[in-house]
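Yeah, one chain of the complex is gone here, protein chain that is, but the others are all in their spots.
Letters are used for the chains, namely A and B, taken in the order the chains are written, and counting of residues starts over at 1 for each.
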Amino acid sequence: MMQKIALMAESFGDCINLNSDWKQIRIHSTFRNVINLLVSSQIISIVAPAVGRGPNNIVVDIDDFRQFKYINWHDKILYLDDYGIDFSGAEKYDSEIFIPSLNRGEFMCNLQISEKVVVKEAPQLSSAFLLDDSREKFFKTLFERNLKEKIKITFKALMNGYFDAVNELKGVGFGLTPQGDDIINGIVIALYIFEQISGVKTVNIREKFYLQSSNGNALSNTFIYYSSVGRFYEYFKDYLLAILSDGKNVESVTRRILNFGETSGADILTGFIISLKKFLEGGLLWQ
Amino acid sequence: MLANELFKKELKVINIGLLSFKESLDKEGVKTIQIDWKPPATEDEETLDALKKLLGNK
Partner (left out) sequence: MAVKGVIKKGEYYDSVSLMLVAREATKLNGVEDAALMIGTKENKSILESSGLLIEEFKGASESDLLIAVKAKDELLAITAIQKVEELLKTKNLGSRESEEYMPKSLEGALEILPDANMVIVSVAGKYAAREAMKALEHGLHVMIFSDNVPKDKAFEVKKYGREHGLLVMGPDCGTAIINGAPLGFANVVNRGDIGIVSAAGTGLQEVSCIISNTGGGISQGIGTGGIDVKKDFQGMSFLTGLEALINDPETKVITLVSKPPHPEVLEKISEVLKKTDKPVVAAFLGADPELVKKIGAIPAKDLEHASLLAVSISKGISMEDFEKEIGRKDGELKELASQLARKLTGEQKYFRGLFQGGTLVYETQVLLKDILGGINSNAPLDPSLKLEDSWKSVGHTAVDLGEDEFTVGRPHPQIDFELRNKRILNEANDPTVAIIYLDVVIGYGTNPNPAEELAPVIKKAREISNAIIIATVTGTDKDPQDKAKLISMLKDAGAVVFERNASATRLAGYILKSIGG
């Protein structure tokens, strides 16, 4: 009705219900490659192809999303300013993962390779110091050192089974999704993968992580939520498939996550690698 | 507070659920707080034990 020019969506996530009522929609935040929309209390992101597909992503090829000022939902059409988004040619992204049959030796080796890449190439102020303490030297000022200590202490406590440390770890760090939240996200992904490969049920723990770490940060909440129900963003799904199968591209998929702007990628990987190793050492897997 | 006392006071609302109800009340100048509500967590002694086991801490 009020549609002028259509923006063609390339894909949309399988957790987006295009038929539901999006009346309560508003812009949460806008970046060059992303517009995050708050729909009720969930985030739906409209992203550039470079960001990739995801359970709650709508991929539209736009140069700079910062040109858009308004979001509107009218007559079942989503509008950015006056541009309606056309889903007719969009492919549905499948965010679930099916784990191929596993070779233990190869898998451990893949995990090792990816850990090495993280230790070597992660941004200086990321949490990768948890994997290798020689990286602690990057934290120079008192403030940076205190930040590092806080992450270290709370993460160690959590790994020693003090679940309440989640309360201290969440929300720690700089930006849009603080490092603490990303580390928690990594642990939750590890819990899911551990369940898939070992058969040990972790669904309650994942749910508890999600509920306990939920805070006023709708973005972190959304990321952790999708991880907790086994839904993954394209770049992470590729990574998981690589380390769980032939391991051909482990280095490049790891690098792709690290290059994913900011420290998020490194923080998620750090949480993922350390906790998954810990779960596996628990001895429950390879009996 | 009995209902009759409510009628004498300024209505102040806590809204749990649909945000549009808060938005309507905002427009009518009624003081309203929205709760960021989530389904309650499972009762979870068991869950915590399971986590400790996973981490190798008995």
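Assume a contact is a pair of C-beta atoms (placed from the backbone, for glycine too) under 8 Å apart; a residue touches a chain by one contact, two chains touch by 3 or more.
Bear in mind that the values here come from a model prediction, so they are computed numbers and not experimental data.
Trainee: List the neighbours, among the chains on screen, of the chain that has been left out.
Mentor: A, B
Trainee: Which of these touches the unseen chain: A:Asp86, A:Glu121 or A:Glu168?
Mentor: Considering all chains, including the one not shown, the answer is A:Glu168.
Trainee: Please identify, in ascending order, the residues of chain B that touch the omitted chain?
Mentor: So the residues of chain B touching the unseen chain are 1-4, 6-7, 9-18, 20-21, 24-25, 27-28, 30-31, 33-40.
Trainee: Taking the full complex into account, what residues of chain A touch the chain not shown?
Mentor: 19-21, 23, 26-31, 38, 66, 123, 125, 140-143, 146-147, 150, 168-180, 214-218, 261-264
As a convention for this text, only the chains that are shown with their structure count from here on.
Trainee: Taking each chain's centre as the mean position of its Cα atoms, how many Å separate chain A from chain B?
Mentor: From the centre of chain A to the centre of chain B is 27 Å.
Trainee: Give every residue of chain A touching chain B within the complex, in rising order.
Mentor: Residues in contact with chain B: 23-24, 40-41, 159-161, 163, 191, 194, 200-202, 204-205, 207-208, 211-212, 214, 216, 278-279, 281-284.
Trainee: Can you name the residues of chain B that touch chain A in the complex?
Mentor: Residues 18-20, 36, 38, 41-42, 44, 46-48, 50-57 of chain B touch chain A in their complex.
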